[in-house]
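One protein chain is absent from this view; the other protein chains keep their places.
What follows is subunit A.
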Amino acid sequence: MSVLVDKFDVFAGGFWLTFQICVLAAIGALILGAVVAVLRISPVPPLRAVGTAYVTIFRNMPLTVVMFFSAFALPALGSNADFLRIPVLDVVFTRLSTDLPYFRFALIALTLYTAAFVCEALRSGINAVPPGQAEAARSLGLTFGQNLRYVVLPQSWKASIVPLGSVIIAMIKNSALIGFFGVVGDLSASADQLTGAEGYAFIPVAIGISIGYLIMTVPLGALLDRIERRQAVAAR
């Protein structure tokens, strides 16, 4: 058990890095997902096709493949993802501006992949708004944009929150993949490092790593359950 104390900084550092990529990817995926969702419901057919294609592709592809793609295709496109070296943000999220680009590649892959699921969560929220609402808005003469902004989105938000939460939890869990993909020092990479190269006993390391993930996923899951139950009561 001494490894938990001796190597506490490794566990804490791993947790911090996993937390960082989760926060960044969540922000990115929420923004991108919202854009894709608007594309998917827009009145212009080609845009709708683009949105649908995006969701179909990324939802049916394993995240592993997306990650390898971003690692090999981005350099081939002549980009080291340097646009992610955002001046103020990289003071907090120091990995954004390191010379090894794997953190940025992993971040891009995680964002692209999660955005497809975010889009679907938002859309399921929009579908939950009774059609009469949108019809009433239309009969008042509201345009597509006004309809979304003033009538549909404010209501769909409530129905989207639980699906969005499950997407974010899934994303936190998916982020464990980055450790096996070249990002040094996140929770999963630390697990590999400590039990493999440094030869620590397996059980304590497994407990430490598990706690690191469970701290993030279990409370979020419990919160979502609560919200879901309250909404179910309110809907009755």
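Everything below uses one rule, namely that a residue touches a chain if its C-beta (ideal position, glycine included) is under 8 Å from a C-beta of that chain, and two chains touch if they have at least 3 such contacts; residues count from 1.
By definition in this document, contacts and distances are computed from a predicted model.
Not shown: a single chain whose UniProt protein name, out of "Aspartate carbamoyltransferase", "4Fe-4S ferredoxin-type domain-containing protein", "Glucose/mannose transport system permease protein" or "Amino acid ABC transporter membrane protein 2 (PAAT family)", is "Amino acid ABC transporter membrane protein 2 (PAAT family)". Between the chain not shown and the residues A:10, A:126 or A:183, the one that touches is A:126. Touch with the chain that is not drawn comes from one residue among A:20, A:111 or A:147, which is A:147.
In the full complex, subunit A contacts the hidden chain through residues 40-41, 43-47, 50, 56-57, 59-65, 68-69, 72-73, 76-78, 117, 120-121, 124, 126-127, 129, 131, 134-135, 138, 143-144, 147-148, 152, 162-163, 166-167, 169-170, 172-177, 180, 188, 191-192, 195-196, 202-203, 206, 209-210, 213-214, 217-218, 221, 232, 235.
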